[in-house]
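The excerpt is restricted to a subset of chains, each kept in its original location.
The first chain written gets the first letter, and so on, giving A and B; residue counts start at 1 in each chain.
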Amino acid sequence: MSLNREQIAMRVAQELKDGDYVNLGIGIPTLVASFVPKDIEVMLQSENGLLGMGPYPTKENVDADMINAGKETVTAITGASIFSSSQSFAMIRGGHVDFTVLGAFEVDQNGNIASYMIPRKLVKGMGGAMDLVAGAKNIIVTMTHANKHGHSKLLSKCTLPLTGVDCINKVVTDLAVIEIKDGAFHLLERAPGVSVEEIIEKTDGKLIVPDDVPEMKID
Amino acid sequence: MSGFNKIVSSYDEAMAGLTDNMTVIAGGFGLCGIPEGLIAQIKKMQTKQLTFVSNNCGVDDFGLGILLQGKQIKKMISSYVGENAEFERQYLSGELEVELTPQGTLAEKIRAGGAGIPAFYTATGYGTPVAEGKEVKEFNGRKYILEEAITGDFAIVRAWKSDRMGNLVYRDTAMNFNPEAATAGKITVVEVEEIVENGELKPTEIHTPGIYVNRVIQATFEKRIERLTLAKEG
């Protein structure tokens, strides 16, 4: 069975380490915050200028001046700091954020990512995504393995305009956990009940498959 | 002895000198921390052919979006311009020029403009459409692109508190691009929730020193929320 959005987020959350400063993109990445393992602490950075993002507010605590990068109303945890946009991206560009999770349209076997623009549709802009992929030490992409037409999103070469080059280390899809290195996708894990054959079939780029591909552990 | 009193009492005075074809840098992120009254004043003035430097362009009927209705904006320099149907229409019809800039590069370009740095290198955007036509240089084995600074004829800023000398403090994430914008306008105009007496703000707690600020006006704000998200009741 392919993973649902929550299960993808759960699997990504297993990658977090105690003490990580983490930036989560919009969509599935945002869900990761709900699945941080109980025995570790991470601190969420929101690129509009908040380190230590907390949960959504109660009705009584809503404050228009306290939002996240998705423009949602949020709260700040104890020990949070708030700063300007240039300071926020100094953190990101300077490599101080340990871990970034973001979505993508396409990823290729050289670690390139396309995530912000589909030509001939309206271009909404890259926001902070280009800075994040250029700056973070460790980047995980979450996406479905194939698009709704069944075409692979793991390619030998991205076809859409790039968000960044040679920057993606790992992809967690509804079917598999894949590492990118040495110009190839390396299959690390498969979703429970998903066959290696299905993953091979739905991966367009060069895929290295080891003899034993364990199933992901999702509780 | 009034050389450091930055307080003005009318919006006409606050935006005096703004004329067609000028560049305006605006603080704010989405609808958070935007100088609402200064934007309304620009709408009232009907100034045309403006270039706006702002992370976003508001929504159809709030924020910078209201200036699109009167076709006052010639060009936007922004990182994200969704959430706005009239924007989309003018952009697709070619009435509106858009220069998409990565968010961190945009913040740094404005900071650089205020700080007398004409250009800087960044890895952000290397190998992407953003890099087109830009110089590339390698440092320590990695490739970077050269990005130039931005300055404005005006900067319009929202702060929380200002003293009479224009020393500013921002409130929570309404800070965002406002401190950078404040440094990069030839004329920097600030709209604040509260004017306090000189000395009420501690010297080390001031986010923007008054040296960057030309005019301060007190206002009340609607503070519209773009995406109200609440904790699940538990």
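The rule is short, and it goes like this: a contact is a pair of C-beta atoms (placed from the backbone, for glycine too) under 8 Å apart; a residue touches a chain by one contact, two chains touch by 3 or more.
Since we're looking at a predicted model, the values are computed, not measured.
**Q** Would you kindly express the chain stoichiometry of the entire complex in this file with the labels on the displayed chains?
**A** A x2, B x2
By our rule, only the chains that are shown with their structure count from here on.
**Q** So how far apart, in whole Å, are chain A and chain B when each is placed at the average of its C-alpha atoms?
**A** 29
**Q** Please give the residue numbers of chain A that touch chain B in the complex, ascending.
**A** My answer: residues 46-50, 55-59, 62-68, 70-74, 76, 82-86, 88-89, 92-93, 112, 117, 122-131, 134-135, 161-166.
**Q** Name, in rising order, each residue of chain B that touches chain A in their complex.
**A** Result: residues 29-33, 55, 78-82, 88, 91-92, 98, 100, 102-108, 110-111, 122-130, 170-180, 207, 223-232 of chain B touch chain A.
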